[in-house]
Structures are given as structure tokens and as C-alpha cells.
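Only one protein chain is missing from this complex, and each of the others stays in its spot.
Order as written gives the chain letters A and B; numbering starts at 1 within each chain.
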């Protein structure tokens, strides 16, 4: 489809299909909202190839290791890229990454939030390169997240005219 | 005043007056900050018709049920619409909802954040319709919120020129 899609294929990565919402859950918002040259991605969680929220579930630093949560954050990136592609047609329309807010389910003594959200940032930077992929970021600890997910990330990108 | 205000009236809803800040609290920021065609709404809590922070207080999933917190999130929407109206003159100036960050005071095992923040999203979508009201969203769990509030939401909208 596009150059970014080609790079995803070359990296051996596949974007997941539309999010399969857990039974009984109503999500009345847009996964990606395009506003002029901005596209705002809602909070995404790790998604498996079946479209469902991906394991592991639990508290990072307790039930889920930092290494596992890094992989979850990488799956969040793929989930968000899937939503962006469905909304934009091709990821080549992204001219610049703006920011990401990385949220981790963890206890009061966890301090390795950056190491977890690097799973997201590393993939974005590898895929889009250091210029387009450059983004500001926060990585912080939440008391809990929807459906027991260990990681949720929201982000904003700019689009080519 | 405007079409959105007429719809509010038709829905039997009234916007609360200016926020009555709890004694001894200093809030030196703008409840709504207009920047060009963007209006940024600060984190708002549920507000009663007297302008004060509205009950119930407490931890969602423990002291406050999901159904009660849904109502609190609806009151947050009305509080934010009140601030937007005071800053903009009329809510008809809103051309598009951009995003909302929904924050819920809850314990480590709570996972129904979306069901709570739907109280906000459902009202915005009913009031502004599916096009103007379309917004991206995150709904996440906080360890605590100011004044013991169960829900706080910040948002961004775009304005007509």
C-alpha cells in the first residue's frame, strides 16, 4: 500500500484487524479522530492477531514483568497503527509524530515506566525514522486500566496535506 | 442563545454556574483556554446546580458504583459545557470535538473505566450529534483526584472561524 506498510512487511510485522470489543462493553468514541492536519489516536491497548485484547493481563512489576510489558507496549503501537491505517488509508499520510501519553498499570513502588513505553517508542522510531518518528512522551503509572490491560497509550500525529 | 443551548433545554438540562472553589483552594489556571481555533478545557469534575463539586465522593468500584460514576461523568460534561459557554458566548461556536481524557479514581482491580466515561461521551454525542460530537478518548484509572472527586475529564474542541 505505502512505504511504511512495506517497511512493516520487511520487519515481519502485521497490523491487527479492527478491535474486538469485550462482550457487554460499549465504546462510543472514535479510535482515530482526524481534525484538519491532526489525527488523534484514542487510548489503545495491546491487541492480538484475532483483534482481541492481548495477554498478559495484570499489574506491571507484579503479575507482568517489565520485559513482557515492553512487548505489550509494542503491541499497542501495532494496534494504534492498525487504527490509523483504517482511518487514513495508508500510514504514508503521517508527516510527523507529535506526542504519546504512555500509561502503565502498576503499584506505588514501580519506577520503570520509561523502559515499558520504550516498546512503543522504539517501534515508531524504527518504522518512521528519527525525523518523522520523533515524538514527545510521558510514561506514567496508573492505578488500573480498562479490562485489566497492563499498558494503554494515546497519541497524536500530523498528516501530509 | 444557540442551537446547542436550545437542545440542552429540550433535553431538560441546565448548565451549572461558575465553579465554586472549595475553601482555601487556589486554582490559578483557565478553565477554558482558547488558542486560535482550539479551545482547551481543563480537568473538570462533577458540579452541582449550586456550583460546588457534586456528590458522591469516593473510590469508584468501592464507595461509588459504576452507575453513580456514569452520572458523575455526565455532570462533568455539563460542568465543562458551562465553562465553554462562559468562555465562548455560545456552544454553537464548537465546530468539532477533538479528544477527551477521562480519569477515574479507582482501585488496582477496577477495569470498567469505559462504562464510566460513557456518561460524558453519550451526552456529548447526543447533544452535538455523531459528526461534530465525534471524539477520540482515553478512560483510565487514577490513584486519586482533587477533593475526593470520583471522575475528572479534560478535553479539546475546535471552533468555527
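Everything that follows uses one rule, which is that a residue touches a chain if its C-beta (ideal position, glycine included) is under 8 Å from a C-beta of that chain, and two chains touch if they have at least 3 such contacts.
Predicted, not measured: the structure shown is a model, and the values here were computed from it.
Residue-wise, the contact with the chain that is not shown comes from A:137, picked out of A:52, A:86 or A:137.
In the full complex, chain B touches the omitted chain through residues 25-33, 35-36, 38, 40-43, 59, 101, 103, 105, 107-108, 142-148, 152, 154.
Where chain A meets the missing chain, the touching residues are 96-101, 106-115, 118, 121-122, 125, 134-143, 158.
Keep this in mind: only the chains that are shown with their structure count from here on.
Chain A and chain B, compared by their mean Cα positions, are separated by 25 Å.
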